[in-house]
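One protein chain is absent from this view; the other protein chains keep their places.
Right after this comes chain A.
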Amino acid sequence: MSLSAHDKELIVKVWTKISPKAAQIGGDALGRLIVVFPQTKIYFSHFADLSPSSPQIKAHGAKVLGAIGEAVSSIDNVSASLSKLSELHAYNLRVDPVNFKLLAHTLLVSLSAALGAEFTPEIHLAWDKFLAIVAAVLSEKYR
């Protein structure tokens, strides 16, 4: 599975549009993750507040979407741009890769909620593929 030129265009276009509210969208996505898939809270047991409105959850969500934004700016070489994060996830965090799919889903929901009708099926497709690629890169060094 790879990104067509058109996919890349749509991904970058959406990123440009949402980057002013990236922190809020990221926070929203992580908040949704811990509510909809409560088992994901085990990775945040060191956070004092594990509600979706928690400042730590919001900050962490912002950070995650920020990293995804970095991958967008290097969309022709996602593997290189996420190399350090890939190592971090493999050797330190060791988040089960199934959770990348769960977060990809809640991120799509947050994007959809933010963009409404502008989150067209083609844009949904491009972002679904992109997030799957990000997930694959992050799990690349696990074993």
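List of remarks:
In this text, contacts are C-beta pairs under 8 Å (C-beta built on N, C-alpha and C of every residue); 3 or more make two chains touch, one makes a residue touch a chain; residues count from 1.
Note that contacts and distances are computed from a predicted model.
Name of the non-displayed chain as stated in its UniProt record, restricted to "Hemoglobin subunit beta-like", "Glutathione S-transferase", "Bms1-type G domain-containing protein" or "Iron-sulfur cluster assembly enzyme ISCU": "Hemoglobin subunit beta-like".
Only one of A:A5, A:A48 or A:A117 touches the absent chain when the whole complex is considered: A:A117. Chain A meets the missing chain through residues 31-32, 35-36, 52, 105, 108-110, 112-117, 119-122, 124-125, 128.
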